[in-house]
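Excluded from the complex is one protein chain; the other protein chains are retained at their positions.
We call the chains A, B, C and D, going by the order they appear; numbering starts again at 1 in every chain.
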Amino acid sequence: MTVLDLLIEHAPALIVAIPLFGAFLMPLVSRVNEKLRNILALSIICLTGFFIWLLATDVLARGPRLYIFGAKNLASPMVRILFEVDSMSIFMITITVILAFIALVYSWSFMKEHDGLDKYYTLVLLLIASTLGMELTGDVFNFFVFLEISCIVSCALIAFFISEGEALEAAFKYIVVSSIGALFILFAIGLLYAQYDALNIATLAQVLKYTFLDKIVLVLLVVVLGMKAGLVPMHMWLPDSYGRAPPSVTLIIIGATLASFYGVLRVIFTLYGNVLSNAMRFALPVNVLVGWILIALAIISIIVGVIMALVQTDLMRLIAFAAVAEVGYMFLAIGTSIAALGSPYATTALQGGLLHLLNDALDIGLLFLVAGALYYATKKRLLDDISGLARNMKYTTVFFIIGLLAVAGMPPLNGFASKFLIYESVYQLNPILSIVAILCSILMLAIFVKVFYAAFLGPELPGFKDVKEAPRSMLLAMGLVAGLAIFIGLFPNIVIDTLVKPAADALVNHAQYISTVIGGI
Amino acid sequence: MNGMSKIVKTTVSILFPFTMIFGLYVIAHGHLTPGGGFQGGAIVASGCAMLVIAYGSEWVFERIKTKRLAAFESIGGLGFIAVALLGLVFSTVFFGNFLAGSNLLFGTTPATGSTLADMNTGGVLPLMNFAVGIKVIAGLFVIVLVMAYASSQKEWNT
Amino acid sequence: MEKRTIAATLVFAIAAVFFLFSIFLIHPFGKPGNVAMDDHIIANTQNETGTNNAVTSVVFDYRGFDTLGEATIIFAAVAGVLMIFRRVNP
Amino acid sequence: MIEYIPFIAVVGMIFIGLYAVLFRRNLIKIVIGISVIESGVNLFLITLGYRDSGVAPIYTSLPAGTPSPQGMVLPVPQALTLTSIVIGVAVLALMLSLVMHIYRKYGTLDIRKIRRLKE
Partner (left out) sequence: MFTLESGSGFWNPLLWILIVFIAFLLLYGIRGFGRNTYKKDTEQTKAFLSGNKEPSPDEMHVKASNLYWGFTTSLNNVYTALRKMHTGNTSDYVLWFVIILAVLFLVFGVM
């Protein structure tokens, strides 16, 4: 057994433990030196990324891996906490760590002027660790614990600009909504535990029978996680909190939101995987019911998100509403793939949805970074107050154009590749849905063209004569995201073949997820 | 808040050590009797909260540095995760109980069935209890102290 | 009454009815049906973890990772509270 | 019916808390409502783990004649409840400190007036 094997074997635990360790270390280190603190945070993320890379190469080549906490082997009743890492988890943690790295690079100069930064870096590392934990865990209660950590930490980070009353308000709204949601998840976990005396996802998935209680559990889990992912009409916390959090943090909160989306996928595809493909009620298969409910909510999300984004005056809030619409696209894709489970275009829809998840994180993240750069340069939030910034902020302008084209799904950027797959597959389920999605995408382009005109073009206002270009680390962060967006846009197949297709296969193949645990006893 | 009357202060002064002792007892015997790091930590922290109420938050805030308390909390957390990582080193799994059954510190295996309390059992559990205890004492105390101090001040910031 | 109050009462009642209905399908109080996992823990706590207290053995050994998360939550709450009450330079 | 009374109490507590969140206007009362929901869920978990005439699952000085697994209550729900209580404390601390700050900034605790972020 070489050292590499040993590292790969313990990688799932270390991926979560290293950021946690760094977070615990952070208050001590930041008493010593400020620069050391920033370097420590960045190097912890790099180390985590290294372990993720190790784990990814192994899992993608050899199939799911288990990590049992506190014992070497699985024992018959599943008493211990498991991490089960399949290609889907790999896909999610890769996105999370990329977003985290970019956010930390960006915060280097963005947060420089603020105080309380030791707490800031602690909380950021905790948020990353909890997001990674949510995506790796194979235990429902453990999932709940990580969800609560991410909820508390996000709330504290949203309130970072404590001198603005709005930030506190947004944080309060966020924590009320998400703690109530989390409590309902705990109730659902209690119901599962009462029936099957198990907390392990694979064990539960094997024995789940779709009784009345299981229906209640399904509704609770899907609604709460959908709320945390930002489905309309439960999205209202999202513009508030995205719009008021520091933009660097927003990037990581997008990661946490996507982890909730991953929770929806895990619940429907894995936990209820057996039920989905077998159960029938009144000649209507369960998957059609679940799929169409998700599609309905998704279409409302797309329409409301886009229409509301059009009239926003606050730039970050506008982007947040666009993010709601993007979440709608993802739910549209997975709803289609659930409703049409088994047909060939269901796979395409699922792949499109997963690719769109990656693209959404990058595009919306890029736009938030640009909005943060504008805020950094002008200290203004409202679109009405800014104008003609392209003269002084050339690079930011270029990055904004890339983000604009990507989020609106214009070729050849990444947004187009995923939206193309979504349109084509949704069209085969129902053409009207696809047409609505395309129209809303066009409206999205119109919205961001308006933003582009208002912020970058137009006359140069007297107050902005000596506005400076954003600092170098912020440009570097934006450049990284923009480069990724162009790369995925030009070579979508590389990403689809290496990451998205295995992830989609792993999601659909719930039997493998179960047998990895059950067969290992 | 300037603290309460002399009667309250005296009563709290007498009760405070007992609360401490009881809390530390609960932490130390977490693997034998009901309780553990969290419960014992909460007891000690409520003793400290009693102090805050009786003497006023400013009195306590001047004498105890919140930064130092936060550092203590970090140390507790680091100790907990370090014990878990030691499990990785000595028993090849994260959170492995490498001391149980080793006949070293806390390493005795108790007889099956009803037994008398033996402190020297439990493996790494007592260590984790202590780490969590430190963490909870410092954490809850600093939360209570900061909130009480902030609510007693007219102008906290900006 | 406002429209909001009526709507809220209605959905509140529907949700309550479903919750009430669902709890009657759980096993009756004091007679858990499926106890394999818990009996395994009670039977093996002494020889596997060397602990007399089964709850502590679950908290720190069998589900120790949850406890790490729990410790993290307190840590996060402390960091959050200290951050919210920090002094801001004008 | 009689053996479901604890569960009915659970649902009662959850919905009393939800009532406070939905219909009360004071921020502190909303926070209390969330706390009550949380207590209800904790009670639910603990209720699930009870076995008739069971003792605590602790072997130290176990009462003589207790049948080993059957006479003890289930340990896992208790551990889950412990975790959940600590989570509740953390959420409560954060919410209350936010409420304190919001009161400083807005000068009111009325939820209908704390909505600068809308539309």
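One rule holds for everything that comes next: a residue touches a chain if its C-beta (ideal position, glycine included) is under 8 Å from a C-beta of that chain, and two chains touch if they have at least 3 such contacts.
In this text the structure is predicted, and so the values were computed from the model without any measurement.
Under the touch definition stated at the start, the shown chains contacted by the missing one in the entire complex are A, C, D.
The chain not shown here is touched by just one of A:Leu117, A:Leu421, A:Cys440 or A:Leu499, and that residue is A:Leu421.
Here the missing chain is touched by one residue of A:Tyr345, A:Phe368, A:Phe399 or A:Tyr513, and it is A:Tyr345.
Among A:Leu7, A:Leu28, A:Ile293 or A:Leu445, only A:Ile293 touches the chain that is left out of the view.
In the complete assembly, the contact with the undisplayed chain comes from C:Arg4, out of C:Arg4, C:Lys31 or C:Arg87.
In the full complex, chain C contacts the hidden chain through residues 4, 7-8, 10-12, 14-15, 18. Annotation for chain D: contacts to the undisplayed chain at residues 18, 21-25, 30, 111-112, 114-119.
Listed here are the chain A residues that touch the chain not shown: 172-173, 176-177, 180-181, 184, 212, 215-216, 218-220, 222-224, 226-227, 233-234, 236-237, 240, 281-282, 284, 289, 293, 297, 304, 307-308, 310-311, 313, 344-345, 348, 352, 383-384, 387-388, 411-412, 416-417, 420-421, 424-425, 427-428, 446, 450-451, 453-455, 458-462, 489-493, 496.
Methods note: only the chains that are shown with their structure count from here on.
In terms of C-beta pairs in contact, the better-connected of the chain pairs A-D and A-C is A-C. Note on chain placement: the centre of chain B and the centre of chain D lie 22 Å apart, centres being C-alpha means. One simple way to say how far apart two chains are is to compare their mean CA positions; for chain B and chain C this gives 21 Å. For chain D, residues touching at least two other chains, in rising order: 14, 18, 48, 56, 58-60, 68, 76, 80, 82-83, 86-87, 89-91, 93-94, 97-98, 101.
Each of the following residues of chain C touches two or more other chains: 19, 26, 32, 35, 37-38, 41, 46, 52-53, 55, 57, 59, 61, 63-70, 72-77, 79-82, 84-88.
Remark: chain B residues 67, 70-71, 73-75, 77-78, 81, 84-85, 87-88, 92-97, 157-158 touch chain A in the complex.
Residues 30-34, 36, 38, 66, 70, 73-74, 76-77, 80-81, 84, 94-95, 97, 100-101, 106-113, 115, 117, 121-125, 128-129, 132, 135-136, 138-140, 142-143, 146-147, 150, 156-158 of chain B are the ones that touch chain C when the two sit in their complex. Put simply, chain D touches chain B in their complex at residues 56, 58-62, 64, 66, 68, 82, 86, 89, 93, 96-97, 100, 104.
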